[in-house]
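A protein chain is absent from this complex, but the other protein chains hold their places.
This part shows subunit A:
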Amino acid sequence: MNCRSEVLEVSVEGRQVEEAMLAVLHTVLLHRSTGKFHYKKEGTYSIGTVGIQDVDCDFIDFTYVRVSSEELDRALRKVVGEFKDALRNSGGDGLGQISLEFYQKKKSRWPFSDECIPWEVWTVKVHVVALATEQERQICREKVGEKLCEKIINIVEVMNRHEYLPKMPTQSEVDNVFDTSLRDVQPYLYKISFQITDALGTSVTTTMRRLIKDTLAL
């Protein structure tokens, strides 16, 4: 099975980085989250309800929809905040990318640890621009809003191709497919990582953050 990879590129002002990233990541996770599974006897299960809410951006003329889950929102904000700080501290041109990877866990026999097999990766390449005047910032607000609209349409287009999705797991397998740690929603297992690139395009710092229950032993 090949991992599906989608790349999006955005050029934003420094203060727009967080909101732009959250808009993209939340839109993807909206499509890749389901209600909590409740397994019953005989292998059947019922699914909880996913709430949705609108989020207005402060620095971009844009509104996006996210799943109503504070835990999920907090997790995303944490990693996006770190990404923003890394971008700011790197100096230089302000080039970076953040990746949202959906994966499945494959149990391996001891002593080998479980394998993480990605099946979909969303990469957002960010170029931070510095603007001098308020008028430029105002134009940037609108332009970035329009660009994000295009990105949302791109995301939706990919989602509706109905390409590979992991099979619905049995109760024993559910933690290999879904992140069951959240109280109210159940996204597919995912992890977010980012890296900052310098002017040469090589990776100077690589920061990995894992948001999964189990950690790699090796």
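Following the convention adopted for this analysis, a contact is a pair of C-beta atoms (placed from the backbone, for glycine too) under 8 Å apart; a residue touches a chain by one contact, two chains touch by 3 or more; residues count from 1.
Convention: contacts and distances are computed from a predicted model.
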Chain not displayed: protein name in its UniProt record ("VPS26, retromer complex component B", "Cytochrome b-245 light chain", "Urease accessory protein F" or "Autophagy-related protein 13"): "Autophagy-related protein 13"
Options A:22, A:67 or A:124, residue touching the unrepresented chain: A:67
Residues belonging to subunit A that touch the chain removed from view: 27, 30-31, 34-36, 38, 46-56, 61, 63-65, 67-69, 149, 152-153, 155-157, 159-160, 162, 168, 183-185
